[in-house]
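Note that one protein chain of the assembly has been removed; the remaining protein chains are unaltered in position.
Order of writing sets the labels: A and B. Residues in every chain begin at 1.
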Amino acid sequence: MKRLSAWAVLALFALFSIYPMLYVLSVALRGDNAFQSQSLEIITATSTLKNFVVLFTETDFLLWMRNSLLIATVTAGLGVALAATSAYALSRYQFKGRQAMLFSLLVSQMFPATMLILPFYIILSNLGLVDSFWGLFLIYSSTALPFCIWQMKAYYDTIPKELEEAALLDGCTPWKSFYKIILPVSSPALVITALFSFMTSWSEYVIAAVVLQNPELYTLPMGLRSFQASLATQWGLYAAGALIVSFPVLILFISISRYLVSGLTMGSVKG
Amino acid sequence: MSLRSLGAFVLLSMMICLRVQAAEPVRIQLWHQMIYGHRQILSEALRDFEKENPNIIIRETYRETEELRSSYQAAAMGGSGPELVFGPSDQIGPFATMGIIQPLEKIVGEDYLKQYNSLAVPLFENKHYMIGGSVGNHLMLLYNKKFITKPPTTTDELIEIAKKNTQDLDGDGKTDRFGLVFNYTEPFFFAPFIPAFGQSFMTADLKPQLNQIGLRKTFEFILDLRDKYKVIPKECDYETANALFKQDKAAMLINGDWSWGDYQNAGVDFGIARIPQVSETQKWPSPLVGTVGYSLNTHFTSPEHEAAAIAVLKYLTSEKVQRLFTEKVGVMPSLLSLQTPAAIAAYPLLKESAHIMEVGTPMPVIPEVRGVWDSLRIQYQKVLASSLTPAQGAELAQAMAETQIQNMNEVVPPDFGAVIIKLFTGLGIIALLVATRKWWWAFFKGFQSSQRFVYFMMLPAFIGIFAVIAYPFFYNVAISFSNFGLKTFQDWSIIGFQNYWTALTDPKLYSLLVKTVIWTGVNVFFHVTIGVFLAVIIHQLMPAKGLWRTLFIIPWAVPQYITALTWRGMFNQEYGPINLFLQKFLHMDPVQWLSQPFTAFTACIITNVWLGFPFMMIVALGGLQSIPDSLYEAAYLDKANAWQRFRHITLPLLAPVMVPAAILSCIWTFNNLNVVWLVSNAGEPGDQTHILVSYVYKAAFNLYRYGYAAAVSVLIFFILVIWSLGSLIAQYRKEKRA
Partner (left out) sequence: MAKIEFSKVSKSFGSNHILKSIDLEVASGEFLVLVGPSGCGKSTLLRTLAGLEKADSGEIYINGKAISHVEPQDRDIAMVFQNYALYPHMNVAENMGFALRLQKKSPNEVQSRVREIADLLQIGHLLERKPKELSGGQRQRVALGRALTRQTSILLFDEPLSNLDAHLRSQMRVEIKRIHQKIKNTMIYVTHDQMEATTMGDRIAVLKDGLVEQIGSPHEIYHEPKNLFVASFIGSPEMNFIEGSILSRMPWTGAQKGQQILGVRPEAFEVFENDVNTHEVDMGVFKIELSENLGGQTMLHGVLEDQNVRVLVDSTKPYTKDQKIRLKINRTKAHLFDKQSREKQAHL
């Protein structure tokens, strides 16, 4: 009985959680701009893959995808490298300003991000990084950093410090004990951190729209937006694109979901 | 000089010479907002141009209209941006005021401009800033010839024909075909009626004139269409109207000339006509006629670029290109030579369109018109939601338009506060440096000690954070004390505390704050409860934990902007699956989710709850895993029931994990612009779904009040800092006591 009701509740929530994506699927499978339909069915007799075909053959979708992948991967790499090192220092060493730095990380999340766009642009144009991926690498990996550092630090905090001490005595320098011992041990958290950085850049749109101007540099979200003119949105293409955009992230999530639980440490459990 | 360095020198000079000789082609950028069909013609035309002018390369970039505006502003601020920008004529006002596009008289000559229909070269403060590629962009009545042979000429006829064509074909009690559809929630679409019922909505000297019989009657007219005659759908945005007309589910449509191509492609046999004469006044509704055209940036990287940009501008507005557009997508050319009856005789639609344009009004281009549209939209949507009467709506629209225009144009002079701020900033920085000198000393000394390792580990990240977050933050703080706005775009100055004063004395800010707090509280409450609830069920009862986890992760994995737009679609009154579900399975009446303030806000919350619970679930699952089973066994032996076990073991042991996550989530939710902005389509209905950040965004990017927006942002920042400090300290004390 208890088990049955648990199943029922979970099934209900599962529907809640996947239905919107199914809805996008159904829009993508409808023909020309058939955004409006009064049917609840996902796949109907008139379903067609036309939108997907058009997406890959008549638009620059593959180019956008390549750009997005490149940006997201580099951002994730950069983000992980920076977060892993600085979080380690924050977790293991006592030094002046440590508390202030930790709090400043939290504080950095508090200013409305939209107001930062204009100054971003000014910085990038002073550095000559407008219309280049470098600008995006810089902004994306840095904006994702505060959360990544917090998250990595929380994970490091759970690793007994004797591990590095043992490594020190075994002949490691502090740096070696970090990358030979602590980094491998932290792989769940590293994976999660990479995922976060990846997601930030994969789905970011507003900054990309300001920084990138050359259509050859367009990212997926920007490409998707171009189907969405103010008075003539191509909903079918948009939906098909949206599905494909969500797909890699979903796969990533699923493939690392076992790390998710162990790697996402927000604090410690006493017990 | 040795032989070797001489060689190097020669080589270098050769390289320089070569560079000069093989002149690099000039790259010209063009930003535009053309719809899909037009884009292809544009690029066709541009490629032709490149073939003829091999030294010029043109890169055209599509931007959605609003976005084109904001990114062009940002780009121009940074001293760059595209050489050419293409957009509707109403962007001239703001751009010219900001000084980011230039007058064209001196560049192309007065005579050149005279070749064009005056509508295509609008005047702003006695100068021309744009050459239109076409004229029109005006509204008209489109009718489906399958259902209507002769279009109505008066509103009485319109209502009659519409009633006849509003049909429930399958007898399920739902309308399957509407007599009339249009995007009637947008002021642009009902604006033609205002002068027909009364007077123009702008006076001759370009002041808003909204509190008048024309607007009241227009409101009443549309309410009647919806509620009394029931010939238009209850909720109808542009997409809905468009789709209904295409699918033969609407007999008549009010839409612009840009939409023809779309319907032709969809195979709709349609005709066009003037929007019917108002029977009561015998006046024709007057659609706004404007142009979409090209403007020149004020910044050029070199004279070559300028020359090339001018060449491209002339080419794009030339006969050849205009012909191409007319042929392919049937827009009305802007060159007088192409507008002669003979020239357009081949295009019956254009002929009729010219006839419709005769009753049109030129589109106002002054920047203030944004304020008029915005206040009109806000009050009108309240009228549609029946929270205001038409008379109140008209009155408030006028009042609001006046305030907005005043705010927009205001250039606040510096006052005594500015002196204080400048003084304090200078002294403050010095005092801070002096006060923290020991700290700095210790900090720099650290580079030589064993701390060096720590520094090298930490500094790269913090330099990045400083550059990307701290610098922009201080920039905003500076702006918040300034009069940065539409008129001071290029030369703002510190003025004092006025922005803060304006913000803090505005009761609206407090009601928004309350709303934001509710928004945050409700969201985080559901995030945490649903997250913990699911986590507990999955952790304790379920086999195949991985599978369930995967299912529930989906909302997290989908990019936010996709989620938001998807849910907006799902909340659609007529076609959204949510209402379909309610009707089919619960036999409820459809809910007008997005046109009532409360339901619209609820829709935003539901969307955001959907987005946020997976994160909490994962955090909770992690927490649950580390609670030892022995505790539950002990509690079981103590005869604790399931609830008690949850209450006394799970909850307290989970709290240290959930509280930091919840705090973080509060901050994120408090500042979540995406969901509110996209689900409610920028605060609809009537600006009543705003939370603080979306209000800030609107003030800055739609109403050009950067200084004010920055001040409110700083206030938001302090609210969050104080709140989170408070809750962290509370949590810390609690843990210490435990």
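By definition in this document, a contact is a pair of C-beta atoms (placed from the backbone, for glycine too) under 8 Å apart; a residue touches a chain by one contact, two chains touch by 3 or more.
This one's a predicted model, so the numbers in the text were calculated from it and none came from an experiment.
Participant: In the intact complex, which of the presented chains make contact with the chain not displayed?
Facilitator: Spelled out, the missing chain touches these shown chains: A.
Participant: Specify the residue from the set A:Lys50, A:Arg98 or A:Lys176 that touches the hidden chain.
Facilitator: Final answer for the missing-chain contact: A:Lys176.
Participant: Which one touches the absent chain: A:Leu15, A:Leu127 or A:Leu163?
Facilitator: Result: among the candidates, A:Leu163 touches the missing chain.
Participant: Spell out, residue by residue, where the missing chain touches subunit A.
Facilitator: 160, 162-163, 165-173, 176, 181, 184-185, 187
Basically, only the chains that are shown with their structure count from here on.
Participant: Calculate how many whole Å lie between the centre of subunit A and the centre of subunit B, each centre taken as the average of the chain's C-alpha atoms.
Facilitator: Going by mean C-alpha positions, subunit A sits 23 Å from subunit B.
Participant: Taking the touch rule as given, give the residues of subunit A at its contact with subunit B in the complex, in rising order.
Facilitator: Those residues of subunit A that touch subunit B are 2-3, 6, 9-10, 13-14, 16-21, 23-24, 27, 32-40, 82-83, 85-86, 88-90, 93, 95-97, 101, 104-126, 130, 138-139, 141-143, 145-147, 149-150, 154, 174-175, 178, 199, 202-203, 205, 209-210, 213-215, 221, 224-235, 238, 242, 245-246, 249-250, 252-254, 257-258, 260-262, 264-271.
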